[in-house]
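Shown here: the complex without one of its protein chains, the others still in place.
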Amino acid sequence: MAEAVVIDERGALPARPARSFGWAWLGLLPFFAFSIAFMFLPTSYLVIGSLLKDGQPSLQNYADLNTGIIPSAFMTSIEISLVTAIAGGILGFLLAYAIILGGLPHWLRTGVMTFSGVASNFAGVPLALAFVFTLGQLGVVTVLLQGLGFNIYEGNFRLTGKFGLELVYLYFQIPLMVLIIAPAIDGLKKDWREAAENMGATPAVYWRRVALPILTPSILGTMVLLFGNAFGAQATAYQLTGGTLNIITLVISSQIRGDVLHNPGLGFAAAMGMVAIMAVSIGLYTVFQRRAERWLRS
Amino acid sequence: MTQGRSSAPFGPLGVMRNWLRSAPSTAPRQRRSGASHVVSWVILILAILYFFVPLLATFLHSIKPRPNDIPDPTLAYRQVLADEGFFIGLGYSFLAGIITIIISLLIIVPTAYWVRLKVPRLRPVVEFVTLMPFVVPPVVFVFGLIRTYGGPPFGLLSTNAGSDFVLVAAYVILSFPYMYRAVDTGLAAIDVRTLTEASQSLGASWTRILLRVIFPNLRTAILSGAFLTLAIVVGEYTIATYLARNQAFGPYLSLLGRSAPYTPAVVTLISFALTWIAMGMIALLGRGGRQGVQVAGAR
Partner (left out) sequence: MIRTRSLPRLLTLGAALVFVAAACGPSGSSAGPGGTTPGGTTPAGSAGAGGSYEQFTPDAALLAAAKTEGTLTTIALPHDWCNYGEVIETFKARTGLAVNELDPLAGSGDEIEAIKANQNNPGPQAPDVIDVGLAFGPSSKTEGLLENYKVATWDTIDATNKDADGAWYGDYYGVFAFEVNTQVITNVPKDWPDLLKDEYKGKIALAGDPRTSSQAILAVYAAGLANGGSLDDATNGLDFFKQLNDKGNLLGGIANATTVAAGETPITIRWTYNAHAGRDASAAAGGPKIEVVVPTSGRFGGVYVQGISKFAPHKNAAKLWEEFLYSDEGQNLWLKGYCHPIRYPDLVAKNKVPADQLAKLPDVAGTVFPSLAQLDAARTLITTKWDSVVGLNIAE
């Protein structure tokens, strides 16, 4: 009896009575209380400050967001974050899969995971300098390639451009993906693959019907994390591309703490813009994830 | 209901059930196909190249000192290691990191568990809250903390203990995005509902479920979250310096000066190595073998 039974995970279990939702959120109280106390309350002056211009309440700062370099700064930041989130997500996933289920020696897994731990936060000036030493004009790899006949600086390549920055960002994006997706890959039991194979599945079918449905929510969620991670980064970008690229975190910091412009209200408004973008990306991810679940289950 | 294997539904649950029903294979495991093996090695080697070449380049820079034209490769290293501030800074930050990890876990694991189990609708809200640390500039964050907790009614920042407390609280907030995502991914990989129901049917209280069932099953996720948090704390600078925590590693680094041509590279490499070792130790402590998904009753 090969019925096409659509398994709904939630439906497989006894339904919870709807009214228990009313009190259940109390379980999240410690989390919300801590977040309010140590994040929302202290940063409330960011919200308030964004609504002040020269000491008077005003929406001018938000209107100003549409002027000058700010819109393009937002776009550039979004683009860089998106690219490194997707690239980092895919590459990180491949690396994680290789060390966990790829048949490599077990000690390599610990080595890669601990290395990823350090590399995930290797950012800012040290990372920028490390890449300058590698791919700068006198960098180790540049010189090596020149010896082999390739001059990477002949074309349009600049380490201090968008592509260079994305390349550098991957250094902490990939390890972040590796670390976060590892438990999900752990959850893919080897035996399931064998069971699937026993049922006549090719690797492609296994991936499409078994592995991806299980992994997709986690992969998507981690990509949102990677997006946020790159979106909020600034120290690396400043050191590597200062004076050339326009990204929103640098614009904000120049308004709030720079030696010059010092229009904090505008900076705060731009930060609220970043908050809005993060909210949108979470919204998109939630929608996309539900669609993906439905599609993968079909 | 016993149905033929070929008729079992094909989704993940179907495969899971099929796997549960079939006896563990006693036949010697087939080696994975050679092709996927090679692919794994290729991926690993490419990764090693990408991650180690910049470190190697940094190292090559750090051994360049030639005082009076006589090469002295270890000069920068001796200068850094002679300074006790380096180790004090690292030690303080490691300690702060460990405390942060513990507090963060105690908050996040029950929260992520509860969201999954009871209030999935609040999930986007919780995720949004955990991702907020990314968009708040660190200076704004620390000045906000000072404004809120420095003056009356709290006045926490006049004492060392109070300042340390605020520092750790800030670090816990910073760890939320990573900790939550890691734990949530870990929870996704285990069947939370079945575990909970099984435990409840055996009479376990919530605390017991969390401590005895959920935490042990999240080993990989917890380790990942711990690594990420430790890295953040050790590398953090802005909050530590404005809270006048000059014993921390970040502020120590800043005092090295912008004029030093080689010592920053050395500090980078040594702190990288030491942090890696610290994480290795954490991994050792947490080694419990590959965690199995303990579905009650099966095996």
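In order of appearance the chains are A and B, and numbering begins at 1 in each one.
FYI, contacts are C-beta pairs under 8 Å (C-beta built on N, C-alpha and C of every residue); 3 or more make two chains touch, one makes a residue touch a chain.
Remember, it's a predicted structure, so these values are computed and weren't measured experimentally.
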Candidates A:35, A:253 or A:281 - the one touching the absent chain: A:253
Which of A:74, A:93, A:133 or A:227 contacts the chain that the document leaves out: A:133
Identified contact with the non-displayed chain, of B:40, B:175, B:196 or B:263: B:263
Touching residues (missing chain, whole complex) on subunit A: 68-69, 125, 128-129, 132-133, 136-139, 153, 156-163, 238-246, 250, 253-254, 256-262, 264
Interface with the unshown chain - residue positions in subunit B: 61, 64-68, 72, 75-76, 79, 84-85, 87-95, 98, 139, 143-144, 146-147, 150-152, 155, 157-160, 162-163, 238, 241-244, 246-247, 251-252, 254-255, 257-265, 278, 281-282, 284-285, 287
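Definition applied: only the chains that are shown with their structure count from here on.
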Mean-CA-position distance for subunit B and subunit A (Å): 15
Subunit B to subunit A touching residues, read off their complex: 3, 5-16, 18-19, 22, 24-25, 31-32, 36-37, 39-41, 43-44, 47, 50-51, 53-58, 60-61, 107-108, 110-111, 114-115, 118-119, 121-124, 126-129, 131-137, 139-141, 143-145, 147-149, 169-170, 172-173, 176-178, 181-182, 184-186, 188-190, 193-194, 197, 218, 220-221, 223-224, 227-228, 230-232, 234-235, 264-265, 268, 272, 275-276, 279-280, 283, 290-291, 293
Subunit A residues within the subunit B interface of the complex: 1-5, 7, 9, 12-13, 16, 20-21, 24-25, 27-28, 30-32, 34-35, 37-39, 41-46, 94-95, 97-99, 102-104, 108, 110, 112-127, 129-131, 133-134, 139-141, 170-171, 174, 176, 179-184, 186-189, 191-192, 194-196, 198-200, 209-210, 213-214, 217-218, 221-222, 224-225, 228-229, 231-232, 234, 249, 252-253, 256-257, 267-268, 271, 274-275, 277-279, 282-283, 286, 297
